[in-house]
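Report on the structure given below.
A selection of the complex's chains, in situ.
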Amino acid sequence: MIQATVFQVDDYGPWTVTPSPRPEMDLQTLQSRLYAEIAGFIGDREGYAFYTRGDNIVAITNRLDQDAHERLQASIGNRYPVTVSVGIDVGDTPRAALAGASAQLRAAGSAQDDTRTATCRGETADADAGEVTVGHFDIENATDRLTDRLDAFEVYTTVQQWYGTLARHLYQEHESLAFFVGGDNVVAICPPLDQETYHDVIDRVTSRTDVPFRVGVGTGKTTHRAGMAAKHGLEQGRETDRAVVMVDGCPTPSV
Amino acid sequence: MIQATVFQVDDYGPWTVTPSPRPEMDLQTLQSRLYAEIAGFIGDREGYAFYTRGDNIVAITNRLDQDAHERLQASIGNRYPVTVSVGIDVGDTPRAALAGASAQLRAAGSAQDDTRTATCRGETADADAGEVTVGHFDIENATDRLTDRLDAFEVYTTVQQWYGTLARHLYQEHESLAFFVGGDNVVAICPPLDQETYHDVIDRVTSRTDVPFRVGVGTGKTTHRAGMAAKHGLEQGRETDRAVVMVDGCPTPSV
Amino acid sequence: MIQATVFQVDDYGPWTVTPSPRPEMDLQTLQSRLYAEIAGFIGDREGYAFYTRGDNIVAITNRLDQDAHERLQASIGNRYPVTVSVGIDVGDTPRAALAGASAQLRAAGSAQDDTRTATCRGETADADAGEVTVGHFDIENATDRLTDRLDAFEVYTTVQQWYGTLARHLYQEHESLAFFVGGDNVVAICPPLDQETYHDVIDRVTSRTDVPFRVGVGTGKTTHRAGMAAKHGLEQGRETDRAVVMVDGCPTPSV
């Protein structure tokens, strides 16, 4: 069982241009700090949050109950000029959980409904409900192949195109949610998939993008534990030159 | 004349896994705050900085001399566990400026050269050298069309695919650098282009992505002034239902 | 039972002048953010943290076990250029708990021992061990009396002198720890004291400082709950013109 949350800044578009357009760098630093706030809070409870569109932040929130979500909302309301509404849901796959969370949010009102303020809707799972699987992907020798060779924008668009292809494939074929987390790293929240499937994902995406890459796969009681195991898997893959390494999650919360 | 800067975290990949992998949410909050730091500093001098890959941040830095860059580097070194190296260059087009800045950085050493620490290389322009043009794009009725209708991940990948197509087209055909800045917004730094060219860009990208969108175009002595003008243009476009509105930059620094 | 924690930046004095003195505003922003980090983490677990000397931060940490402290240390190590060592202890009074925590820290090494890095020593209490009492003090009509009448520095030193007198009296006579939290507000962590005692504290401190003030006193299972009750008490005192109002803590975590 996966629990997903969508955080959506209330009526943000209109706010950014009222009474007149606000400077872009003010908006960028506001969005970055708001994300850091949410990522810190969720990470502290062994979940993961992803920037995505900045005004819509997606999180994997197994073990966070509705109280915790509301506490985060209240704390944001006390420290930022904007409020966030929250949709939460549980699903058999990451895709299903997020679809549910998005539906909960929409049921609370439009993103530009100026009467919707800091609502929180949805279902949360029992703290013990199941495990999370994380696939941590990165590009083989990205520094040599890309960063030290092409200009910064070409590297960026190459990585984005690879990420986009990977994310859409994982979403459509494997009910997974993949997020770019900087550098040449992609973190995907997946249902249980076997080793062969990961090899197949790599083959298909590499053939379309001409970018060779690896994955470490971890499983654990929380996203954090699964993610740490995945990172260790990726390290092992680099050292032993394997494209897919699967690792069980750390039994204790290794920080 | 455009002046571009690449900020690159020194030896970041190895740092993230030494002595063992660091928790992803710690890395995400670190990257977000580092970006906010750079965006605040650059924005304060009427430039723009873009997150891009997080460990490689691209900025348009007309009017920032080498001293200012070094002051920012020193300040980061005093407050973060990592250092950043800097490449700066000036070019006739945004693409050329960034290519030069990237070359300056590479000449200083590899992104994973553990002896390269907080270097700063490159050429800066006179403060009065020329004007900047900003195109601010957004999707028509994105809230109705996307946010309030699809799930958060589908919206995100739709926006990313539209952005990717737009960015590559502007880069390859028009020497421009386009960046996703959250929501359904894309900010592009462009050479002088006429109104017809913008209409053509919209037509080509819409035909490939099926996403209708608008642009406000502003010109000014600094990126901030050009960007504010572009935002006003975009607002006018929404109100009058025009796909392209071009506006001269504000003569005074409108904050 | 009170549990107190001292966070001490390791070898900070030497760091601030190595290789040469670092700019004061860089140090100030570093210290502010480090404090905000710790206050956010502790506050999130219903404890309180106080800036005190910036490089030595005092916290009331009932319900935070050693794991939680170590997680915070690790997270700081991942995001700041400095590390912090931690001493924790439990006592019958706030003063005794802090004395123990300070002793634990000193036993781990000097504040300027360059081999002491991110140590964590001490005893933590059971999560259910007892209650916390918070006294929230502020000056009667401080805005009229001070802020709107004197210059900013005179107000500041008046408030500091009042705070200093109050804090020393509470520490020496009532085993309490009082902290200035901004404006004209002082938050004290106290053992159980009766209403008469608070009236006596106010009389003695007012007679020495000529500053009339009030207090709301709250009790609760956590510092946060006791503190919220104390704030409500202070509000009631303002409305009903009473100098001391004692309130029981909220049964549920009111955020």
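Chains: A, B and C, in written order; residue numbering restarts at 1 for each.
To be clear about the criterion, contacts are C-beta pairs under 8 Å (C-beta built on N, C-alpha and C of every residue); 3 or more make two chains touch, one makes a residue touch a chain.
Here the structure is a predicted model, which means the values were calculated and not measured.
Each protein chain is a copy of one sequence, and the assembly as a whole in this entry counts 4 such copies (shown in place: 3).
Criterion: only the chains that are shown with their structure count from here on.
Interface subunit B/subunit C: over half of the residue numbers present appear on both copies, so the contact uses mostly the same residues.
Averaging Cα coordinates per chain places subunit A and subunit C 36 Å apart. For this pair, subunit A with subunit B, the centres built from the Cα atoms lie 22 Å apart. Taking each chain's centre as the average of its CA atoms, subunit B and subunit C sit 42 Å apart. Among the residues of subunit C, those in touch with two or more other chains are 74-75.
The touching residues of subunit A, when paired with subunit C in their complex, are 40-41, 44, 67, 70-71, 74-75, 253, 255. Against subunit B, in their complex, subunit A makes its touches with residues 6, 8, 12-13, 17, 20-21, 23-29, 31-33, 35-36, 39-40, 42-44, 48-49, 51-56, 58, 95, 98-99, 101-103, 105-106, 110-112, 143, 147-153, 155-157, 159-161, 164, 167-168, 171, 177, 181-184, 187, 224, 227-228, 231-232, 235, 255.
Across the complex, subunit C meets subunit B through its residues 22-23, 26-27, 29-30, 33, 74-75, 77-81.
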